[in-house]
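Every protein chain but one is kept in place in this view of the complex.
Chain nomenclature is as follows: A and B, assigned in order of appearance, with residue numbering initiated at 1 for each chain independently.
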Amino acid sequence: MAASATAADAGGQQAVQLAPAPLLEISDLRVTFRARGAQIYAVQGISYTVEPGQTLAIIGESGSGKTVSAQAVMGLLPGSARVSGSVKFKGEELVGRSQQDLRSHRGRSFAMVFQYPERSLNPTMRIGAQITEAIRTHVQIGKNEAHDRAVDLLKMVRLPAPARRFYEYPHQLSGGMRQRVVIAIALACGPQVLFADEATTALDVTTQAQIMDLLLELQQQTGTALVMISHDLGLAATYAEDVMVMYAGKIVERAPTKELFAGVRMPYTQALLDAIPRIELEPHVLLPVIGGRPPDLASIPQGCPFAPRCPGVQEDCRTDAPTLKQHEAGRWWACWHPLGKGTQQ
Amino acid sequence: MSSSSVTVQPAGRPGSAVAQRLAGLARSPSLRVIGRRLLSAIPVLWGVTLLSFLVMNALPGDAASAMLGINATPAELRAFSIQLHLNEPLWVRYGHWLGGVVTGNLGQSLASGHQSVASIIGQRLPVTLELVVYALVITLVVSIPLAVLCARWPRGIIDRLSMLFSMGSISIAPYVLALLLIIVFCVDSHVFPSIYSPTSTIVGNLRNYTLPSIILAVPLIGFYTRFLRADLLEQMQAEDYIVTARAKGVSEWRVLTRHALRNSFIGLLTVIGLNLATLIGVTVIIEQIFSLPGIGFELLNAISNRDVPVVEGIVLVFGIAVVLANLLTDLLYGVLDPRIRHVASRS
Partner (left out) sequence: MSLPAANILTTASVAPAAELAGPAAGRRWVRNLEIAIPATVLVLLLFFCFIWPMVYPVPKPVGGSLTTVNLPLWSKGHIFGTDIVGNDVMSRILYGGRVSFEVAAGVQAIGLAVGGLIGLVAAYRGGWTDAVLMRILDIFIAFPSLVLVLAIADSLGPSETHVIWALSAFSIPAFARVARAAALQLRDRPFVVAARLSGTRAWRIMFQHLVPNMLPQLLTFSMLGASLTIILEGALDFLGYGIPQPTASWGNMIASGESFISVYPRYVVVPSIFLLGTAIALNMLGDGLRARWDVR
């Protein structure tokens, strides 16, 4: 495990301050799709890092590029996608590598859990077989040992009656149980980064909470870094250490969770927060929705991409695109006129 | 939470295990499906026989003159007709025939000297069966690997050539292909015989059937390769479980064969079953070209001879074959797709 900056240890001695060595270093990642005669700029230069054991939430609406960027890291994009920039896993560059090289990382170094558990599992293949496949792709072990490991994994994700479930088919399980299986598959080879792409969006609220709790618990157990991709700010608030907000293919704000929700800087993030239904709101009051639509990704806008919809938009917003800068310690935003500084409300 | 399909058996007593097994079988969805399909197949079969009877008997032109030739006198024709019971009303004849069918007696051939229809069919059927099976084997052996190769490298060289070939193969008329291949393989080079010659050796047998089976297989190969390729590509591009498999680090080949292909088999089998009726038509033509003594060739002769019992017998056989094929594919569908297998056990 890479060393990270640690606090004082139990013995009260002076902790050794080691430079943080991030698991994932993404720098100026760009993803462009070619479709029907046009270019789609899905990801327009994002940079972030993932530390070992960190819980990061990437929040954005549909089309913000959050899923595409994660798929780019994993190398799961179709052939029509052009990826540029740098993605380093433990110092090893992944962009431009062959599928064969990337395959040795997929499942072993990083893994993904997807949104629709009923579609993520092969309906004609037994669950156990799908797990042992994940194991035996990277580890040379016999069928019986793989079987035992798979059952252990099912136990780990708290699937009831794991030994029996091993021989069952996906349709015999409920949505929550299937998602547990998908998590088991993802964690089969002990990856160091787990991407959860809207992993709980398709589940009912109670199951959502159960799965999130499970993910966090497993994270503690295995020390895996968890990257939650979602549109749900509430999810981020509850479970993440750090939050990254994406809009129109760019990162617009990044901060540790507590600080973010204590004082939002980006008008977009504020608008997202305002749009969440709350108990405290008066009944029969219109929810403040964000007017307009996300920008068309076929062209790179001149000014700030959020300008057409921003309630506090000003002239320079339309002409100059703000860049993501670390304006305060650990806090990044890309806005000429951020909130909370006395200039906006 | 959903229930599972395993019924927990009470410990001990083996007798109860057997009883439970039988009870489970009776509740088995597969058996119920079979039962339902059989029931619905019977009126279809009956309709087929009725239709064939009507067709053969209600159309102008009668058996007597067809067989006795143009020079027969009216008296001879009349005597012959009476001998063949052709003067009795339609529904009486049909009743007789139907009764015979139920007891296994399909009547006697009018043309070939009272030989029983059943024995004629019995002689000829194996020939046609061998032709069809041989053709299907060739088809599957070629089209499945070809489709996989196409899906592995879409728009690659193999894919483009295969699609060209399959377009050609479904467009070429079987008789044209037969004649062209005969030119190539039989006329000068004598690799294969152009006319069936009875033989008792395996090699001789294969020599007889290879060319006809290939011709039968060519359009099938074109058809199934396109279908399978499309199905595989659809999965590889759009299905989430394929993405999951890739995310596990599984190689592209394995994803294709272990995940996509296994799901495509169901569809392929259904297509094969549904195509059987067309297959029968083509068999008839091919048997005629190569003089293979199968039921297709026999059918042609019987129709021109107005040999009504033989025609009806063969039509019945064809009808049964089609109905059986559809039944089998429906069943296989239920067996192969685990979702359907477990339908009854979900509460």
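We take it that a residue touches a chain if its C-beta (ideal position, glycine included) is under 8 Å from a C-beta of that chain, and two chains touch if they have at least 3 such contacts.
Bear in mind that the values here come from a model prediction, so they are computed numbers and not experimental data.
**Student:** Any idea which of B:V55, B:A79 or B:L206 touches the chain not displayed?
**Tutor:** Here the residue in touch with the unshown chain is B:V55.
**Student:** Can you tell me which of B:W97, B:Y134, B:Y209 or B:F318 touches the chain that was removed from the display?
**Tutor:** B:F318
**Student:** Please identify which residue in B:Y134, B:Y209 or B:F227 touches the non-displayed chain.
**Tutor:** B:F227
**Student:** For the full complex, which residue in A:A38, A:A161 or A:A262 touches the chain that was left out?
**Tutor:** Within the whole complex, the residue contacting the unshown chain is A:A38.
**Student:** Of the residues B:V92, B:L129 or B:A173, I need the one that contacts the missing chain.
**Tutor:** Result: among the candidates, B:A173 touches the missing chain.
**Student:** Which residues does subunit B use to touch the chain missing from this display?
**Tutor:** Against the missing chain, subunit B presents residues 40, 43-45, 47-48, 51-52, 55-56, 59-61, 154-155, 163, 167-168, 170-176, 179-180, 182-183, 187-188, 223, 226-227, 229-231, 233-234, 237, 267, 270-271, 274-275, 277, 280-281, 284-285, 288, 299-300, 303-304, 311, 314-315, 318-319, 322-323, 326, 329-330, 333.
Criterion: only the chains that are shown with their structure count from here on.
**Student:** So how far apart, in whole Å, are subunit A and subunit B when each is placed at the average of its C-alpha atoms?
**Tutor:** Computed value for the inter-centroid distance: 53 Å.
**Student:** Would you mind writing out the residues of subunit A in touch with subunit B in their complex?
**Tutor:** 74, 76, 78, 99, 103-108, 111-112, 114, 116, 119-125, 133-134, 137-138, 161, 164, 168-169, 171-174, 177, 182, 185-186, 188
**Student:** Would you mind writing out the residues of subunit B in touch with subunit A in their complex?
**Tutor:** 1-2, 4-6, 237, 239-241, 243-252, 258-259, 262-263, 266, 336-339, 342, 346
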